[in-house]
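Only one protein chain is missing; all other protein chains are in place.
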Amino acid sequence: MFKKFFHQFASPKTFYFVSQKIFPYLFWLSIVSLIIGLIWGILYAPVDKVQGNSYRIIYMHVPASFAAQSLYMMIAVASFIFLIWKVKLAAYVVKSVSLIGASVTFLALISGSIWGVPTWGTWWQWDARITSTLILFIMYLGLISLHNSFNNLDKADKFISVLALVGFINIPIIKMSVNWWSTLHQPASITLSSKPSIDLAMLYPLMICIFSFLGLIIAIVLRAIQYEILLREKNKKWIQSI
Amino acid sequence: MTNDYVLAAHNIGYSINNTKLFKNINFEAKKGESIHIKGSNGSGKTTLLRIIAGICSSSNGEVIIDEEISKVMVGHSNALKDYLTLKENILMDGSFDIKDTNIFLESLNLKNKLELKIGSLSFGQRKKASLLKVFNNNSDLIILDEPCVGLDAKTQTYLIEFLKKELAKGKTIVYSSHIDMNLDSIEVYL
Amino acid sequence: MINMQFESLRSLFYMNGHGIYVWVVLIIFLMVIIGLFLFYKIKINNFKKENNEIN
Partner (left out) sequence: MKGLLQIELFKLFKKIRSWLGPVLIFTLIIIAYPLTVEYSTSELAKSFYSILWLGSLMTIMFSTEDIFLEDYLDGTMDQYIVNNISLPLIVFIKIFVYWLLIGVPIGILSFIFAIAFTSNFESSLLIGVISFVVNYIYFAVFSFGNSLSLNKGSLLSSLVCLPLVLPILITLGKFITALEYALNFYSYIILLLGVLSIIITIIPFLISFILKAHLD
């Protein structure tokens, strides 16, 4: 019963048309609220006493890191569904999210690195969080290159989902061990992690930015999945009539 | 469906990247029968044989083989180790020893090659060496993918005669071949 | 709670010396979003074009 429902809902065709309907709402809503959030954050939020204006990077950096982690979660769930119930759509999700996830993680890394210049005076710090984000980026790259190296996409789907699940189990282990490792060093005087009692006036725009960015990324993910469906199922009749 | 079929295939289809390689293949084989799989290059003969052997899984349909039945398969890749001698390769198989193999080694002209590394044998000799698995088997189902490629006329006749005897013994053979092997086979076209 | 933090356009761009970092990050941020969006838009459009030509 559940399985039947699941298969029907997860049929690429249904998904294509449903997402086609959802996309514009999600996209424009996220765009508008992201613009509001960014303007609020960059122009109107109060200045941070310690870091000065450079802290405003937080309105781009934190949404990106948050999305980077959420997208990996999405990949893990999709791979699980693919491996257990053999739902093809889930494999398309894994494939299309991995590229977007990599770009978002790259965004998180580079914004963090630029933020590091005025606050730490260096581009790169072997801080626990940065290191685990770097590893996350490498994991995304691994997924992308693994999928790209196989001509037989059915095989590639299986490999990428196994790897994604193994990576998912590995993420908390990496976080723990990296945290553990960085206690060897002198703790940085200001870390990204310790936001000393963030002001509400800073927090509201941050929240808006986080969620609207996530919404925007999900809208793009929908597009990416649609593209993947078109590409993989181009022999199907319904696609030829689009 | 009666139970005396050793091998039965129903509506087998195989597709790569949503492109169908073949579909709706049906055949059944009893003991003592053979099946000749025919088709042009790239039509999926090897894939079909691999599906029958249980190495690949088909995209649709199913192959029913009695679980009790033991199989032997010789494909394009001959599963021989270049860096080992012929003797070591034979012993590695585990299922038979040199004594039983002696007759076949003599008739295949491999007797004096036992101590040579596989790497130094010719293509035909390697093919013969990989066919030893078939000559010296107790399996009920024999799967052969282009067994005659690279064999000289004498060995071909020898192989065909051998297979005829096996059929008479009640074994089942599934093979693909560009050469007609005169085994009175059921023909399956891809 | 909501106050404009900068008196002039000049101080907005300068941000007490931190402006360059903030604006560079903003540009990269927007570029990645727009890039991803356009990437898939173009790909889908190309696909549809080819699809229509074939049929």
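In order of appearance the chains are A, B and C, and numbering begins at 1 in each one.
Following the convention adopted for this analysis, a contact is a pair of C-beta atoms (placed from the backbone, for glycine too) under 8 Å apart; a residue touches a chain by one contact, two chains touch by 3 or more.
Since the model is a prediction, treat every value here as computed from it, not as a measurement.
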Within the entire complex, the undisplayed chain is in contact with A, B
Please identify which residue in B:53, B:110, B:167 or B:181 touches the non-displayed chain. B:53
Which residue, A:117, A:174, A:201 or A:242, contacts the hidden chain when the whole complex is considered? A:174
Under the stated touch rule, tell me which residues of chain A contact the chain that is not displayed. 135, 138-139, 141-142, 145-146, 149-150, 154-155, 158-159, 162-163, 166-167, 170, 173-174, 176-178, 180-181, 184
Missing-chain contacts mapped onto chain B: 50, 53-57, 71-73, 75-81, 83-84, 88, 92, 94-95, 143
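Just so we're on the same page, only the chains that are shown with their structure count from here on.
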For chain B and chain C, what's the span in angstrom between their mean Cα positions? 61
Residues touching two or more other chains, restricted to chain C: which are they? none
Give me the residue numbers in chain A that touch at least two other chains, ranges are fine. 234
Taking the complex as given, what residues does chain A use to touch chain B? 151-154, 232-236
Complex contact set, residues of chain C against chain A: 1-6, 12, 15-19, 21-22, 24-26, 28-29, 32-33, 35-37, 40-41, 43-44, 47-48, 51, 54-55
Which of the residues in chain A end up touching chain C in this complex? 38, 40, 42-47, 52-54, 56-57, 60-61, 64, 100, 103-104, 106-107, 110-111, 114-115, 117-118, 200-201, 216, 220, 223-224, 226-227, 230-231, 234, 239-242
